[in-house]
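To start, I am sharing the structure in question, which I have written as structure tokens.
Let's look at chain A:
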Amino acid sequence: MSGVILEADDLHLRFGGVQAANGASLKVAANERIAIIGPNGAGKTTFINLCTGYLKPQSGRVVFNGQDVTRLSPRAITRLGVGRSFQIPQLFLDNTVIDNLLLALSAREGSWSPFTPMLRHPKAEEMWALLDLVGLKETGNRIVRELPEGMRKLIDIAVALALEPKLIFMDEPTSGVSSTEKFQVMDTLTRVLDARATTAVFVEHDMDVVARYANRVAVWAGGRIAHQGTPEEILNHPEVRETVIGVGV
Partner candidate 1 sequence: MKTMKLAIAALAGTLLAGQALAQDKPKELVVGIATFLSGPASVFGVPGRNAADLLIAEINAKGGVLGVPLKPVYVDEGAGTNQLLSEYRRVVQEQGAQVMLGAISSGSCNALAPVAEDLKVVNVMWDCGTQTIFEDGKWKYSVRTQAHAGAEMMATLLYLMKVKPDFKTVAVVNQDYAWGRESWALLQAGLKALKPDVRVVAELFPKFGAPDFSTEITRLSALRPDVVISTSWGGDLDTFVQQAAARGLLKQSTFVLPLAESSLERLGNVLPEGVIVGSRGDHYWLHPKYKNTPEMQSFVKAYKDKTGVYPIYPTFHMQQALTGLQKAYEKAGAGGKWPSKEEVIAAFEGLEFKSLTGTITIRQDHQGLEDQLLGTTKRVPDYPFAVYDKMALYPGKLVTTPLGEKSLDWFAKVKPDLVTDKSIETFDYAK
Partner candidate 2 sequence: MARQLVFGAALIAALAVFPLFSPWSTVILTVALCEGLAALGIMVLLRAGQVSFGHGLFFSFSAYAVAFMAAAKVGHEALVLIPVGMAASGLLAAIVGLFVVRYRAIFFGMLNLAISMVFFSLLEKLFSITGGADGKRVPRPTFAGVEFGREQFELATFYVTLVLCILAALFVARYLLSPGGKALEAIKSNETRLEYLGVSPRKVLYGAYLLSGLLAGLGGAIIALVSGHVTPELAYWVRSGEFVFIAILGGIGGVAGPFLGALMFQIIRGYAAVYAPETWHAVLGVMLLVIIFFAPAGLYGIVAGKGGKAQREEGGR
């Protein structure tokens, strides 16, 4: 295992009477695949929001690649190489799939010439390759709003990947994807992540997915990590089985 790429240290955030983060800490090493599990309201999404700058912690700090990013905007953190997909996909719903992806590529390249129409985008080839990779080539010209939730989920991830992040947070990547396709989707994603040497942290509710694709699992409860370890250790942990997975011993 190589060096630590992200370190969240003792994050605290309280709003509206809820302790959304209560000493949340996590170290992520390069090329890890960390699954975050836990009941609803445990603060999993809040943790991602804190790490990516959408929320600012009241105390604690986040270090990415040796740089303190605690007070940076999502924009700045994204530019440093942290990507993110969302629980509810955040896309430009009235645009086509390719517009969504091309905009991401423009953002990455910083190419905004007002005289180059989107249709003649210099990175169009890369975009098609990416679409092909996630198996959505046929939907390229469709308007996102018309697509089913599962596809949007994938597009959301593809948009994040288009930015070529070093680390990606995925908030429930397989929710909305039918159970038969979950493994297929995760296989594809893992292939892309491996090919690009991208580190990933993902929130997941499906324990089969966790068992198969994570190499470390962090159990969230009350705004912090309650347990962490390998999938085997965690999934067999009696307390975790009861509180998180909902299976009594």
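Going forward, a residue touches a chain if its C-beta (ideal position, glycine included) is under 8 Å from a C-beta of that chain, and two chains touch if they have at least 3 such contacts; residues count from 1.
How were these picked? Simply put, all candidates are chains of the complex that A comes from, given by their letters.
Here the structure is a predicted model, which is why all the values come from computation and not from measurement.
Consider chain A on its own, then decide which of 1 or 2 touches it in this complex.
Of all the numbered candidates, the touching one is 2.
Please give the residue numbers of chain A that touch candidate 2 in the complex, ascending.
Of all residues in chain A, those touching candidate 2 are 52, 54, 73-76, 78-79, 83-84, 90-95, 99, 102-104, 106-108, 111-119, 121, 145, 159-160, 163.
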